[in-house]
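Here the complex is missing a single protein chain, while all its other protein chains stay put.
Let's turn to subunit A:
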Amino acid sequence: MSRPSLLGFLLIAPALLMIGVLFLYPLGFSLASAVTAGGQLSLTHFEKAFELYSTDILFTIFVVIVSTILTAIFSIMIAGVLTLSETPWLVAGLRALYRWPLFIPFIVAAQCMRTFLAKNGLMNNTLVATGVLEPLQATSFLDWRGIIITFVWKQVPFVTLMLAGAMASIDRATIEAGRNLGASRPRILCELVLPQVAQTLLVGLVLSFVTMLSVLSVPMMVAGSQPTMLTVDMAFRINSYGDYATANALGVISYALSAVAAWIYLRHNVKREVQA
């Protein structure tokens, strides 16, 4: 078709309009307001953002990267057991349980973690009751550790779901060929199965990374004190000071972090296509 059809354009117009109004316009607006001051191009908002929140930026990067790595490790382990284990009760049990956190909202998860990880929370009480921990040793986990635990707990099912699906669709015989030559289950997982589903794992992790970067409720509820994550700082700038400009600058920094993840993903994709 040489001439774009008017009807076709009309059909996609509502969707385009929605994207424009609800996403592109606010994005452009916040970008613009982050780099202008008094109608002039300026980086003052960024200077302010870095001055006030450089610790929080590093904290955010740290928390999200550690969470992503732990999510990867747990997802690989669970998906690996689901794919390779020959113990029926273990597979059935894990399969029934692992998806549950997917259906629990972040804010509910954060609320549960508050009572679970607090100094006198369920976790410490259980450890003390079973004699693993002295009552005096009990500390609150409601800081960066709490955020990471909540993020990992919430994201592992999502990545596992994708990963287990991908593992189930690879040729079973490629796993059997490994066992036939004498490879142990962990080696099969790492050397034969994982490379075949690396693409899916990467997609899951990039999506998790971006999700965790944008969650407000978990850092707000689990770790109220400083340092905290960028989302909390943005909410604070807007709610307490009405300082949209600095909040937008922080937002742009979040975009930049997501963009790094997206770039890693795209680069890997291109590399694969060149190889193929």
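A few comments on the model shown:
Basically, contacts are C-beta pairs under 8 Å (C-beta built on N, C-alpha and C of every residue); 3 or more make two chains touch, one makes a residue touch a chain; residues count from 1.
We take it that contacts and distances are computed from a predicted model.
This complex has a chain not shown, and the name its UniProt record holds, of "Cytochrome P450", "ABC transporter ATP-binding protein", "Sulfide dehydrogenase (Flavocytochrome c) flavoprotein subunit" or "Sarcosine oxidase subunit alpha", is "ABC transporter ATP-binding protein".
From the options A:Ala15, A:Leu41, A:Ala96 or A:Ala173, the residue with contact to the chain not on display is A:Ala173. Looking at A:Arg95, A:Lys119, A:Arg187 or A:Arg267, the residue that reaches the missing chain in the full complex is A:Arg187. The chain not shown here is touched by just one of A:Gly8, A:Pro135, A:Pro195 or A:Gly224, and that residue is A:Pro195. Where subunit A meets the omitted chain, the residues involved are 171, 173-174, 176-184, 187, 191-192, 195-196, 198, 275-276.
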